[in-house]
Each structure stands twice: as C-alpha cells, then as structure tokens.
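Written out below as structure tokens is the structure these notes cover.
Shown here: the complex without one of its protein chains, the others still in place.
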C-alpha cells in the first residue's frame, strides 16, 4: 500500500504485521551525465515495483529524498541534510507509527552516504523499542551478483554514477541521462590505502566513479529486476515472519 | 528549472539571481475523504505550475513532504517531523546552496502546521546570512479572495480538508478523493476563546474542519489558478528585484 | 496570585484549576523614543492588572523578558535568546508545575517576534501532555478594535514602537518615553510582496514602524483597558472551564 | 546604567569599557517563611544598589530569574530551567552585545544552584572570545566575613533560607517574610560524608537549611551593605582595568 | 609518540606531519569467557605495538574505551555511550589539535559497533576541515586473510568473542580469559535475511558469536602480528604522504 494515497481510516484498517517501507535517496551530483535526483529516482522505482508486487505486505512511505551528501557539496546543486536531522527524520517516521501498533520497519536505501546513518537510526530505535522489528539495506545489496555479471568495465561493483547506475538511469529515466556526456572517472590513492576519507572533488575529476561510457538500458533492466526480486524476498519474510535459531 | 532533473553542471550554469523555491507539505490525516498526502500533492502542483510558467526565474526543489503534524498524530497513518528536524531540513537545503552563490530562497508552504517553523527557519537563516534574501508564505495566502468568493458553506477561509481543500483535491487528484465520504466537521470552544491549543482529535469528530460536502472540482480549479497567479507574481518580483522604500 | 510572592506552602494550597499565566516580552530596540524594555513593561502591566482583577483564577509568574529578537540585533543594546533556549525556558516553567497537578497554562505575549516560538512551545507541550490545557496569545490580539478606532495615523494596526505602543508607553511609563524623539518610520517593499523576511535595520531608518508622533497617553489608556478586559474574559473562561462543541 | 531603561541610541553612546552586569536568581521554595522569588529579590537589590553607586561603570540587565533549581522541584511552586537552557540564556545575553563592542561581562549570582552553570557559561564564552573579559561570583562571596560575624546560630555560613537569607529578606522585603513561620531546619549525613548529592526534600523537613528563627532586619542590613561594597569594589576594578602579574 | 607521556613542550616540538592515532574500543559483554574490556585491550595492544614500531610517525592518544554498545546493554556490566556523545568525543580530540597545526588523524577501531560512528565523525570533520587528512578503519580490516587462514571453525570472519577474538585474548591477556567457559554461540535468521537489526540478547544465548572453543594463543599471535603489520603500512603511508591519481 502507498501510505500517502490512503485516508487515515484506510491506514487504520491495515494489518499491523505489514512492513513499513521507507526509501532513502539523495539529491546530489552524479557526474556530468546523470541528474541530481538519480539516487532518489532509482530507489523510488525499486520500492514502487516492490509495492506493486506485494502490496498487502508493504506500507510504502514517500522517499526521504534529502540524504547525507556532505561529500558532494563542492559540486553545485548538491544538497545535504545534517547528520542529526537525517537520523531524526527517519526516526520521526517510525515514531509516528509505533503508537498505532505498526511494529515492522524497513529502510531501503539508494545512496551509499546514508548507510551509516540508517544503521544508527535503526540501532537507536531498536534500543527504545526492543520488541519491534527493524531492518535496513541498500537496494544494491540485493543485486551484487547480477552487477558483477553484467558490467563490462574493470569496476565490477556499483559505484557513484558508474556503469551500473548509468545503466539503471537509461532503463528507468532515459530522458534525464545525458548520453553525450557519459564519462569514465575516479582516482585512487597511491600507494593503496584502506581507510582514508576523501570527498568527490578530491577523488574524481567531474564527479563520477567508474565506467559509465559502457552503460546500457539492457544492463539496467537486469540489475533493476534483480534488486526488486531480492527486496521482495526479504520483505516477504519480514512480513510473514522469521525466527532466530541454529548456530551462526 | 527543476533542480532534481539537472546535472551539477547545469545547476552551476544558472544565474545566481534565480529564486530557489522549496515547497513544504505534510503526510497527515485529512478526514475520511482525502488522502494523507493531500497537502504535499497540492503544494507540489502549485509549485510545478509556477515553475512551468517562469522556469528561468525559479529553481524548484522536491517537496519537503514530512511536515510538523504533531496535532494529527492521534489519527493512524499521520507522520510528523520533530520541530527541530523540520527546521534543520529546510535550513540544510539553503545552506547547501549558499556557498555556490545562490542567494534568493522562498519556501512555499502547503500545511498550516509548518507556518511557525518556516518562519523560524527563515529568521535564523537571515541572522546567519544577512545579505541573502529569504521569503516564505503559504500558497493559500495568495488566494484568500477567491476562496472567500467561491466557497458556499459558512466557513469562508481555507481550513483542514474543508470545502476548499477538497475542491482542490477534486481538481488535482480526483482519483484519490473519496466522494462518498465527504464530510462536514469541526468543533469550537464555548464560550469563544482566542488562544487555546487543541489537537484534531479534540476539535473534530473524524479529522476535517469545514464543509467538504460542498466541494467541487470547478471551485478547486479557480482556487488553484488564483494561487498559481499569486505565487508567480511574488516570485517574479523576487527574481527580478525589489526595493524597500517609502513609509509603511 | 503572584507566584513569586508565595511560599511553597501557599502554592501548594492553591486550586489546581488556576491558570498559570506566563507573560513574555523582550529587551530590544524600540526606536529613538522608547526604552529597550518596552515590550516587557507593557505585557507585565497588562498581566498584573489582570491578576489584580481575578487573583483567584490566575497564578502569575514573572515575565520572561528575554525574547526572540534576532531581527533587532543590529541596534545596540538589543538582546536575543536563541530560538531553542527561548522555547526551552517556556517549557521548563510548565514542566516544573505539571508534576504538582497544575494543568492550565497560558502564555501572554508582548512581543511579535515571540509568537511563532510560543506556538511551538505550546504545541510540543500539548503533544507530551495531551490532557492538560494550553493557550497563548498576544495581549494585542484583544484590543485590535480599539487600536483601529483610536489611532489617527494611516497605520491602523499595532506595530513596533508605533502610535499604539508609544501611546501605551505614555500611559504606563511616561518617564521612560523620549517625547522629543517620537518618530514616524518604516519602509515597505516595492512592488508589494507578501512573504519577505526583513530585519529592522533594513525596513526602518531608526528602528520604529508607524506614526509615533501621534501618540498620546489617552490613547494608551484606552488600548490598555481593552487589552486587560479581553485577557480577563479569556482567562476567566479557561479557569472556569469551557467545552468544545458545535460545528466550526 | 539600567539597560532596559535606555533607548538603543543611549546604549550605543556608552563607553565599551562599561561592565555588563547580569544578575542571576531563582524562583524556588525557600522554606515556610520566605517567598519563592527570594534569591531573585536579593540579588536584584544588590545589583541595583551597585548600579546606583557606580552607574557609569556598570550596564545592568534585568535579572535572569529562572535558575537551575532541580533540587527544589519536589516543593510546589518551584520552577527550574534545564541546565542547557540556563547556560544558553546567559550566553545569548553576552553574544547579543559582543558584536557592538561591549567586552566586559560579569554575572552576579544570587542562587547557589546556578554557580556551576555560571562557571560553565563563562568558560565557554571565554573559549569563543578569548580577548573579552568575563567574571562571575555570588554576591554572598563578598560578605562571608560579615555573615560569620553577625550570625548567632551555630551555622556561620550563608545557606538556603537560613538566618542570613531571612535577615536579608527582613531588611529588603519584610512584607513577604512570614515571621510566624520562621523555622530552623536541615539534616546531615551520618556518618559525615563529603560528596553526596541530596535534594532539599531529602535533607530538610520543610525546605530551609539553618537557623532562620534568629533572623533580624538589622543583621540583614549589615550583610547587604557588605555585599554591595564588595561588588562595587570588584566591578570598579573590572571597569577601570586590572593586570595579571606577580607569582601566585 | 605517546601523547599522554609528553609535556606540552614535547608535543609542540613534533612534526605536524605526524599521524594522530586515536584507538577506539568498548566496555561491553564478551560472552561468558572474555572480559568486558576485551575490545579496548586488543585495540590498545595493536596501537601500542604500532607506535613502538614507528614512533616518529604516530602520535598515539589514549584509547576511547567507552564505545557505542547499545546492542549489548541487556547483559550486565556493559556500558554504552550515546551516539552523539561518542561522535563528539572523537571530534573533540581532533578539534583540540587542529589549531596547533596537526592535520593528519586516523581512528583505529577495535569494536564493530563503533564503525558507523567513526565514519560519521570523520565525514563531519572533513566537511569542516577540507584540507586536513582523515582516515579510520578497524584493526580487523588488516588481518582478514590471516583470520580466514588460521580459523578452524566454520565461521571464517572475525565476530564477537569468537574463535578469533578469543585467540587474541589468549595471546594478549590470558589471565583474563576464562578457558573453562569458552563457548560456541550465535543464532541466525531463518529464512536468511540481509538487513535485520538484532541485539545480542536476541541473536546469542550467552553473548558470543562464533566458535571460541577452538581459540588458541598461537592463532592469536598470528592475527595480532598481521594486524600490526597492516596498520604500520597504512600509517606509514599517511605520515609519509600519498597521492590520488589514476582511474579507479
């Protein structure tokens, strides 16, 4: 169900075992070839496709489109929430629904820069509401195998405005992708280091990471399909119930 | 221009005299007859119509759809930001753009519960950035005359899920309005008092205020048109420049 | 009752239906002709006159004299609370008394810049304490008709250090009003705009808005009397009880 | 000078070497015999007497009457700021004046529960404004010798609503002191301990500490005079200048 | 260099290209067999061994031993910082040193629950200080290959109080490891899910994850050695300098 389209009486009539699904995106630079709202458009498309498949198991909120994008602010047009307001926004959504008995919440993320904060938002909520159910993941975590299989460039994982994201864009919103500006980009430390924090104005030339010149709509369709399938499987289990058992 | 559809290079090529337009809505109960996302849908429609009319003068962000709706939380499905996270969200959008030279910002509000907070957000921003230009108003402030003229019920001002909002809904998103559930509602203090704070579970029976049974799409079209015209006039002046002079 | 003059045992012996009355003012520039403490002096005078009339229905706290006055800070001597500390101060007063059973609270405001924040303070308190009673209003909301009737200048509403406030000053604290410096002042946008945020160093020459040269103590006495009458009526109903009923 | 009585132009014409004097009090229980506003009344009287003596060296703000009184909240009528809002209130006063060039600030305290927080407020301000001058002290720190000399009871230091404070009350506001309810009170740990935190509902029977039955207006006059003299000496040196030199 | 052992003059004489190394641990339950301070003891040992190897390249602070351990609080004795105070603590250390010209900072983490927060702390610092160098990593990220090679149980990655951590304990502080209580533990979701947030009282029986019964000091020595080598290599490059170049 799409929460925004319901009346309050509709919402009140729902099963409390439904999973509240909160997509999180961003509005930030995606290189010279993709629109600022890229992450939001993709994760919203995934979430809506999931809702269309299992509407009775999912209560979909609008996408939290203002992400934690401080590492992109050197590029004009990028917007970033503060860390604290981002976390509070996610938590406010959950805390509004908990008193009405909804008790299963899942954040579906479309922007890597939100990952840490989604984790923190959920951990704090779990501390305050230990009997409720909380989950979060990037949609990209459900399609790593397909991504690795379909990408042709040397970068086999999803990065920022890369072959993979650009393919998703060509599949989902081709009118907003600048095919004439598709670009390969991305610097690395020399010597190789594990833990350095660099912002995108340091580690790219024009804002993207990876081999976007190899993007195609067909690759995007495959990646999208895998992501939707994975999220459907995950959320179905959350809605229907799962147990903790056996040795790890 | 729609910010989300631009690349960062597009954004960087814009005139810095463009007005950044930030619509603010809510996701909260609107009686038995209107969807939870009503305020967001209306203000987004107004903002997009304005942008379509004066695209070179306006840089439109996505709508901040999570409003300050604590007074509706007794009704299932309503969501509310905390006061502080709402204010920080608005401010974060502005603060992301200020370093790139954008200096005119206008919040267009679609939810009465946000008014105080939009004011505070803008006042604080003005303190920190005294040479920048800040404005905010509800779209409803631009159509009070038309509202008073077209409404047939005894309530001649726009209220929550009333004849006026329901008319806008029938004009803009008729498929989401429950015509069979249109309802007149709303209690008042006896004796009459000016300053009491009541929440919607106290001052309505089913969540709406006013005479929604009288709503029509035609009334909605007139109100919408007046709001768009008013906002276009306001923002054109902000973009083109205005002065302070004469006695008040 | 004046809370500050009671012992704790006196306070403990009061009826819990008494209305806790919290006046809020400011210490900020009021043009070349009025003292910085103007708002505080006026609202305190109104509140004390109300308390003198209905002492058994009102528990009067000292005036919160540090208001939200960021828009006046360009003028030397003006003080401003931060938004958050102002709100917390109001809430702390209420939260100190709630555990002892006091459950009716009314903020009487004397400074326009506090209005948004009083609203937010009360809304948050209502969310946390849904069965308690909260109200707030400017004293000026109770005398708009008299103000419109007695003012001779073209500005018929109460503004900052205007004909109306200066008249109140001449009535209540004439020794602190500089009759030789009474001044007409105040700029407006051209073309006319609804929503722009301007500070007093932008929209006045010397800090006041309106036609203070027309002020008289007699006008002040009439305005004061109307304000006191209005607040007495409002608070009597809050103390004695009121109901919500009928259609709005 | 009394800041609140000045116009902004008066304030702007002052020497920037004047000491901004900020009195801090409380509104909290003071036993069965003294009014809730005791601390505020005393410190305000001291501060006003100081201002009357050295008006050109001191810029006196209104008293911050809402103190940190959590340890008294078990007694009806007591009010307490939160720790953070109290500190922010003090700092907001200072930060409003710093940009206009005022650079000497002194907090004169009348309530022991504020001492820690005044210290913290000043230390943080000093970190942010290392070239400005900050001081704070209780008025009671300037009259310890006289207090020890005039008190007849076994408690020779100023405590809460004790022989000393009650004497000050009989000197300064006799109409608000309940002579018929003067009371000796105050428990101690057995065995004796240095560092335990106890609130007044634990360590008194009716809220006061010490031997108030021995209070007289004459003792109060002597204590008051000593406090005023001490503060005058301190602030005169701050206004006129002092140096740091010699070995500690 | 160990910062705590230096005088301020020693610190002031250091090269500003030295890497400030901040270890972060926890004090939280580690099953029936390991002490609460396990993470702190291990990461401190690694950091001290690194400092011993490259003392002129590393300025070692004491370990931040209070971690983010909300997911362990159901077990007695576990302590947890709030998310915000943890982040502020890390940032305060950095912000104290930045004004003195130190500009390279690396957080070495010993507790998985701190990872998100270390990331956020560093990202915020980078936004405020874009020309400074920030890095962070778990010591465990430098020994994944050795861990996979030496572990005999079916769990080949480092987990909480597992074969790997218990081996490190037997190597570094055998007197604090309860050999008689070594335990295999850890539940998993069925069906398998990616993103669920579970606390240790839900997903273990006695608090540990993995096959601690297989732990030996020899394995611990190998893991420790690999971690130290890896961190030495990383920090040497940070101290000596590195560049960003080439395609990612």
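A few remarks follow.
Each chain gets a letter, A, B, C, D and E, in the order it is written, and its residues are counted from 1.
Note that in this section a residue touches a chain if its C-beta (ideal position, glycine included) is under 8 Å from a C-beta of that chain, and two chains touch if they have at least 3 such contacts.
Everything numeric in this text was worked out from a predicted model, so none of it was measured.
All shown chains touched by the missing chain in the whole complex, by label: D, E. Of the listed residues E:19, E:36 or E:107, the one in contact with the hidden chain in the full complex is E:36.
When the whole complex is considered, the residue among E:53, E:156 or E:181 that touches the unshown chain is E:181. Of the candidate positions E:79, E:193 or E:244, contact with the hidden chain is made by E:79. Those residues of chain E that touch the chain absent from the view are 3-12, 27, 29-37, 40-41, 61-62, 64-66, 69, 73, 75-82, 84-85, 88-89, 92-93, 96-97, 99-100, 176, 178, 181, 207.
Not every partner is drawn; the one left out touches chain D at residues 68, 70-71, 73, 83-84, 106, 115-117, 119-120, 122-124, 126-127, 130, 133-137, 141-142, 155, 159, 184-191, 193-199, 202-203, 209-210, 230, 234, 237-238, 242-248.
As a working rule, only the chains that are shown with their structure count from here on.
Spacing of chain B relative to chain E, judged by their CA centroids, is 48 angstrom. Averaging Cα coordinates per chain places chain B and chain C 28 Å apart. Taking each chain's centre as the average of its CA atoms, chain A and chain D sit 56 Å apart.
The set of chain D residues that touch two or more partner chains is empty.
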